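Only a single protein chain was left out; the remaining protein chains are all shown in position.
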Amino acid sequence: MPTALESRIAYIDLSKKKVNVKTTPREWVKQLLGGRGVSALILYGLLKSEVDPLSPENVLVISIGLMAGIPLPSARVNIGAKSPLTGAIGSSNCGGHFAPEMRRAGFDHIVIVGRAEEPTYLWISDGTIEFRRATQLWGLDTVEAQEAIKDELGDHSAQSLVIGPAGENLVRYANVRTGVKSSAGRTGMGAVMGSKNLKAVTVRGSWDIEFAYPDKVLDLCIRFNENLRKTRFFTVMQVYGTMHIFSYTNTAGIVRVKNSQSNQLFPSDNIEAEAVRPYSVGHEGCYGCPIQCRHRYVVESPRYGLIYDEGPEYTSQGCWGSMMAINSTECMLVCNHLVNRLGLDTLETGSMIAWAIEIFEKGLIDEKATDGMTLRWGSPEIVYELIEKIAYRKGFGAILAEGPKRAIEKLGSATAYYNMNVKGMSWLQTEDRAIPSFVLGVCVSTRGADHLRSRPAIDLFGLPKEFLEKLYGAPMTSDYTSYEGKERMVWGNELEYAVIDSLGLCKFACSHFITPHSIYTDTFNSYQELSELIYYVTGLEVTGDQLKTCGERIYTLERMFNLREGFTRKDDYPPQRYFDEPLPSGLPIVRGKRMDREKYEKLLDAYYTLHGWDSNGVPKAETLRRLGLTEEGIKALVGEVFG
Amino acid sequence: MSRHSQLTVRCPNCLSKIPVQKNSAEAVCGKCGIGYRICWPSPSQPMIRGLLAPISPRESE
Partner (left out) sequence: MGEDETLGRMVVVDPSSCTGCQLCVAACSLKHESQVNPLYSRIRAVRFEGKGAYIPVTCQQCKDAPCQSVCPVKAIERHEETGALIVNQEKCIGCKACIIVCPFGAISWTADGRIVKCDLCDGDPLCVKLCTREALAYVPATTAHLKTQVKAAEKFSEILKRISGV
């Protein structure tokens, strides 16, 4: 019977149609927990540098968090591989109902190599693994494919990770999806599945999930539920979901508008969270979560007819609303539906389209490049058209489907300045240049421009200095426009999120991600409390300090993967625009702000120092020794399974 | 629950508390004079929804 400590790893070779099952080494759990952490180890250990991410040699790792299945927001599943978008480490996680089902089916980690001869899906059930033909599923959208698999298996509780047409067509930012909305969106994991002819991985299990101290786990679950409900955060998340963030960020003037030309959209009433309520027919959410933060909605579109979907999230609000300068609820809901069904990362897709419109507007490309389309702001029809062209790699869409680096090569170096990316992955839909902590976090993120690796959103709250000092262990300013002490804030959050991701918990519900609410919930407020949870679930004694070290180990390991692929300090900077152009609008507190290069350099130095990396961002020998990440150390860890 | 009983929002510009009348759709910051539109995730919990008006001519472009 699966417990978090006696889990198994399946190594699956699609070319040879062979499966090898091993036990997860105790040492992996102690040092890397699960999910994102274990995924980083497997990728570092099994991949050689310069492997083509879309070749059979790439390794795809599906890994659930150590806490998967407990009655808490614990259902994150991590998908890892070398990223076809960036060439750096690819790693993306999503919620839904897949992770607990995978544990019940008998596996915590699934490692997939090779390429199937024909479209295939994997059927994993109660410890068995079957290769099944998927030619009948090829071409289906992400929801149709899941429904077809359930029908074929005659099992409506089976959970699948699937790709849509975008993944099949190797769009470099195709995502992997489960359910109607949960998406492992970033870094193009869907394209890796597509390159392996793998349409889906389906799991179903009837095995028990057992715990070391079940009564204590239940007590924690009840306490978390009761305390979370008392917070203001809970009410806002239940009613609006992540969309409530837009109300703050657009009001302040920290969202991208017209690619990255402005930072506040007015009017914006139709893309605010409140505007979605009339379309909502109820809510949905992930396994075990008391919040259930997303809407189920119905919208009628003249072009697409009656649409049912879930969401949208804050990211889609920004991408299909403010970034395109379109103040339309319908457009936002339709675009969210299109990217969901086609299997595209909403953020990368939105960002590439916004870039295309700006460089067209600037005269850097013309109708010859865009198949005769006149690109302009504010047109839903143009956006719909481009989303479809990208997913099916038609005409101009085939260029945008290549992601920032390759598309810039094709459209000319003059277009590079307007492409908002770091390490070849697009900046999120927020405009962060007034907030040094946000900029640093996005730029040093191990998977390319990304906020989910560290975002210290509580920097915006102007919390008392004493509170921040207690939280981060050193003095820092309450002013979010300041650089002072922000390296510690980013570093601290990186470690915490690496741990949360590897445990498979939800950042929103179980950490300080967007509010300090966990202070009030009296649960998972510190490494100490997480270590208590781990003990009750697994019986394993991991101290708070050891947990923090796990976070350091995971982050440094991901960094090492990227260094091996040739990424260095030069890849840890924001786009030039962040230094050159002051913010044109927004509240007085942000208006006119831009990044200061000298201050940023110092911030970066200080950040590297905290990690124990040198001034090029390379881990020092003593750091590697301390974290057990020397060449021999890693070889020994990996060798326990893949010796 | 006492910390919920006051109907206020926090000004995103100066961080000072702005009192909100029950069910009101607007509130103005007493300190910086910026006007906000208000929405209500629950009858006892106001939230800033957006700006009442553009602050300078540049945002309305």
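List of remarks:
Letters A and B name the chains as they come in the text, with residue numbers starting at 1 for each one.
Just so it is clear, a residue touches a chain if its C-beta (ideal position, glycine included) is under 8 Å from a C-beta of that chain, and two chains touch if they have at least 3 such contacts.
Everything quoted here is computed from the prediction, not taken from an experiment.
For the chain that does not appear, the touching partners among the shown chains are A. Remark: the omitted chain is touched by one listed residue; of A:Gly139, A:Gly282 or A:Gly412 this is A:Gly282.
Listed residues A:Val143, A:Val339 or A:Leu428: the one in touch with the omitted chain is A:Val143. When the missing chain is restored to the complex, the residue among A:Gly179, A:Gly350, A:Gly424 or A:Gly448 that touches it is A:Gly179. Mapped onto chain A, the interface with the missing chain covers residues 1, 69-71, 97, 100, 104, 143, 146-147, 156-157, 179-180, 206-211, 214-215, 217-218, 221-222, 225, 229, 234, 238, 281-292, 296, 308, 310.
By our rule, only the chains that are shown with their structure count from here on.
Chain A and chain B have Cα centroids lying 31 Å from one another. Chain contact summary for the complex, chain A toward chain B: residues 230, 232, 235-236, 238-240, 244, 247-248, 250-253, 262, 264-269, 272-274, 462, 584-589, 591. Taken together, the chain B residues at the contact with chain A in this complex read 1, 4, 12-15, 32, 34, 36-37, 39, 41-42, 45, 47-51, 54-56, 58-61.
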